[in-house]
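For this view, one protein chain was removed and the others were kept in their places.
Going by the order they are written in, the chains are A, B and C; count residues from 1 in each one.
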Amino acid sequence: MLNWMRWLPENVSTYGGEIDGIIALIYYVTLAWFFLTLGAFVLFLIFYRRRPGRRATYVQGDRLRELAWILVPVLIVLILDFWIDLRGAPVWAKVKGQMPPAELTIQVTAKQFNWEILYPGPDGKFGTEDDRQFDNELHVPVGKPVRLVLKSKDVIHSLFSPNLRLKQDMVPGRTIPAWFEATKPGKYELPCAELCGFGHSGMKAWLYVHSPEEYQKWVKEQWPTS
Amino acid sequence: MASHGRPNYVAIWGWLVALMILGLAASFLPGARGLAVALIFATAVAKALLVALNYMHLKFEPRLIYAIAIVPVLFVLMLIVALFPDFVFSR
Amino acid sequence: MRESGAAVLDVHAHHAERGFWRTYVFSTDHKMIGKQYLSLGLFWAVVGGLLAHVMRWQLAWPETAVPGWGEVGPETYNVLVTMHGTIMVFFVAMPILLGAFGNFLIPLMIGARDMAFPRLNMLSVWVFALASLVLLVSFFIPGGAASAGWTGYPPLSAKAEYTGVNWGMDLWILAHALEFAAFLMGGVNYLTTAIALRVPGMTFFRLPLVIWQLLTATTLFLLSVGPLIAGAVMLLLDRIIGTHFYAAEGGGDPLLWQHLFWFFGHPEVYVILLPAVGLVLDVLPVFARKPIFGYRWIIYSTIAAGGLSFIVWAHHMFVSGMDPRLAMPFSITTILISVPFAFIMFAMIATLWKGSIRFDTPMLWALGFVAMFIVGGLTGIFNGSAPADIYISDTYFVVAHFHYTLFSSVVFGGFAGFYFWFPKMFGRLLSEPLGKIHFWLTLVFFNVTFFPLHNIGLAGMMRRIANPLEYEFLVPHQWINVVATVGGMLLLASQIPFVVNVVWSLLAGKTAPKNPWGANTLEWTAPSPPPHLNWGETLPVVYRGAYEYSSPEVAEDWLPQDRTLAARSR
Partner (left out) sequence: MAIRTEAQAIPGILPGKVGVWWFLASEIMLFGGLIATFIVFRLGSTGWHGDAAHLSVPIGATNTLVLLTSSLTMVQAFAKAEDVNERGLRNNLALTILMGLAFLGIKAIEYSSEVWAGYTPASGIFWSFYYTMTGLHALHVLAGAIVNSILLGAGRLRNPLRLELAGLYWHFVDIVWIFLFPLLYLA
């Protein structure tokens, strides 16, 4: 129960490790504080329980010399805070900030209660003849950055891939970009993470990460003419 | 209030009307829209201040009441700024 | 120029029998109004707890019918989540922590005979009762109660066809509007009373900390609720007359609601937290027999946290599709808020240092709060870090976080206050053994219920799903849901000693003395329970701060605020 990092599902994206790194950093910082504060707390409760004949010491903690006992730890908290921010900012920028150039762009449109996954086809452009739409199936090659264009037709949904450490809400009226690069072939679940109505529970798609050869094969099957 | 002396309420009203006319006139300003808008809202702020300070006697109130009035205004300004990226820049 | 708004009250008239209606229903007495809020809050706690039970059963054994309820479909599940959250936050936490304790304590602790505007106060509780009625009715109308989450995000909440809920949603909005009106009236009253009606000698820096916390909480509420009311009006108009504030196709924007909701929503969680912190801060020194550590700095920290709480709201929106450039600034302010709270928590712990600690029931609950809130606060840091929140958001990790904060505030903080002031409120003593059993059972089963939710959240389980077994990656973790559910049932059962204790005490409990705990603050100088107008002809006068325990100036280990000291009297 206590080693929280073991609970995370297997990471299969390039940036997932960095997100896990931030979670781990915060985990160890807060774990330390948990033991420090609750340790002091329990010790005080034991040492200073009421005993006959002993009187509490009158300490108001208004002089700096006494206050220092907690001001210094507070200062350390402040420094740790900034450390967490400093380590976190580049990770955020990498995942949600500028997107890397990608060969493959896929449009995912959510609706109650399905994912419509649209491929631009061989010409790489949406809105042409060779576009193909799949319901609840997202096929990508391993080791290639993939761009997602996220849309919604009705209410807010959220595309969540536990394994990719990817989560992004899809808001009607907005076109929201996202990206990932998978590192391991396999079949992974893509649940919807935002309450979207009675079909929210069970609204999910599958992510197929293919090896390069397999992916080519899949493409050939879907677009036999080109 | 008597102890503080009383603002000349009628004169203030005169100012209010004058500012209102100024604002109206500004809205018919030809050319640069930015200048007109700035003028319009400058007169609005001036009017609001005149009413608050004189008619609502904020001029004579202790600091506490000032704070109660000003803090929410600051929050509103901050809210406007924070909403800019989502509703002005990216739509 | 003198204020003569507060009426001249005739004591004789009030000594006379005032009849059932005037005493229990249409009362302007702040203590009765506090008790009315308390009863309504407890009623809703039962409802909210039972809804949670049905929900948890469904999560553990989704394929089976819930005993005494029946099959829970996904539609019903969404209603359960929504109403559980709404009820617990707005109809349990607010009325108990702010409504009941605020009303009961503020006048008594500052030495006032009543609130500044007693009739407004009565109106406040009646509007709240009306809100309760509206919310209750919404369960029984065609289409059922609201089901768009307690956060009510549009467009889901904006159109009946998306949820199948029609009137339920409108009544949900109406109930909120009434509730906000009630707490606005209450809030204006609290702030005015504490600013203008303090007894001579009660300077701001002699106020008990619970008063400071209640005032800060009220201020946060008053200053944050406006934008949400504006947002709720827009939502209602979208629903009933077809405007498009939140509909993209008509030029609106769904994200607007989220900004307005969380602009209120984050301060709101401190509206709940701060009174609980205040109750605990007032209980700790009494049972440690020691002054609170760093009184003034705690006040400064509270105000700093309150101010900061207005600039952190977008941490609920990291993955909402808002401009990604907003994330890091809000992440930084969010994590920064750990600094004032670190101070407060450390000060609580430092108060125990070199004390002479008695483990009476109120103290146990207060200590329970300290331990549990630290867990909840620390998990807040995970959420607060924008990159970590990409993964954590909308999972059970967040659910665990906010139960450790909310539950510890309402239940641990609330019961600390409840057991501490019960003798003053009702003039009877509670049973200590039963109180302790209640505490230990609650502490244990609370952790059994909610601690494992961190783990299943990290494993990726999403919030607000009716059936975890529909996801292959969650199936191996289902045992956690079973553990949490069994824990939750036992947690609910753990409240039985509390009910027995209160009923028994009210019927046959020992009469409480004036000051059973040897506490310093003014309310303990009034009879238990205090009569209408609280004190007899003369009011107490205050000579010192509220936490002079074990002062070297006197032989006893306490020194009430109103006692003169020959050596010190000026």
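One rule holds for everything that comes next: contacts are C-beta pairs under 8 Å (C-beta built on N, C-alpha and C of every residue); 3 or more make two chains touch, one makes a residue touch a chain.
All values derive from a computational prediction rather than experimental measurement.
Visitor: Given the contact rule set out at the top, which of the displayed chains would the hidden chain touch in the full complex?
Guide: When the entire complex is considered, the left-out chain reaches B, C.
Visitor: Which of C:Leu59, C:Met122 or C:Leu197 touches the chain that is not shown?
Guide: Residue touching the chain left out of view: C:Leu197.
Visitor: In the complete assembly, which of C:Val233, C:Val475, C:Val499 or C:Val554 touches the absent chain?
Guide: Residue touching the absent chain, from the options given: C:Val233.
Visitor: Which residue from C:Gly85, C:Gly187 or C:Gly377 sits in contact with the chain not drawn here?
Guide: Of all options in C:Gly85, C:Gly187 or C:Gly377, contact with the hidden chain holds for C:Gly187.
Visitor: On subunit B, what residues meet the omitted chain?
Guide: Counting over the whole complex, subunit B touches the hidden chain at residues 1-2, 6, 9-10, 12-13, 16-17, 20, 23-24, 26-27, 37, 40-41, 43-44, 47-48, 51-52, 54-57, 61-62, 64-65, 68-69, 71-73, 75-76, 79-80, 83-84, 86-89, 91.
Visitor: What subunit C residues would touch the chain not displayed?
Guide: Interface with the chain not displayed, on the subunit C side: 1-12, 111-114, 116-117, 184, 187-189, 191-193, 195-199, 222-231, 233-234, 237, 241-245, 250-253, 256, 260, 263, 533, 537, 539.
The working rule: only the chains that are shown with their structure count from here on.
Visitor: Linking chains that touch, what shape results: line, ring, star, complete or other?
Guide: line
Visitor: What is the distance, in whole Å, between the centres of subunit A and subunit B, each centre taken as the mean of its C-alpha atoms?
Guide: 45
Visitor: At what distance in angstrom does the C-alpha mean of subunit C lie from that of subunit B?
Guide: One centre to the other, that is 37 Å.
Visitor: Indicate the whole-number Å distance between the mean C-alpha point of subunit A and the mean C-alpha point of subunit C.
Guide: For subunit A versus subunit C, the centre distance works out to 30 Å.
Visitor: Among the residues of subunit A, which ones contact at least 2 other chains?
Guide: none
Visitor: If we count contacts the way the header does, which residues on subunit A are in touch with subunit C in the complex?
Guide: Of all residues in subunit A, those touching subunit C are 1, 4, 7-9, 18-19, 22-23, 26-27, 29-30, 33-34, 37-38, 40-41, 44-45, 48-51, 54-62, 66-67, 69-71, 73-74, 77-78, 81, 84-85, 88-89, 91-92, 95-97, 112, 154-156, 158, 160, 162, 165-174, 176, 188-189, 191-202, 204.
Visitor: Would you pull the subunit B residues touching subunit C in the complex into a rising list?
Guide: Touching subunit C: residues 1, 64, 71-72, 75, 78-79, 82-83, 85-87, 89-91 of subunit B.
Visitor: Which of the residues in subunit C end up touching subunit A in this complex?
Guide: Those in contact with subunit A are residues 73-75, 77-78, 81, 147-149, 153, 155-156, 162-164, 247-249, 252-255, 288-297, 319-321, 324, 327-328, 331-332, 335-336, 338-339, 342-343, 345-347, 349-350, 352-359, 367, 370-371, 374-375, 378-379, 381-382, 385-388, 390-395, 451-452, 454-456, 458-460, 462-467, 470-473, 547, 549-552, 557.
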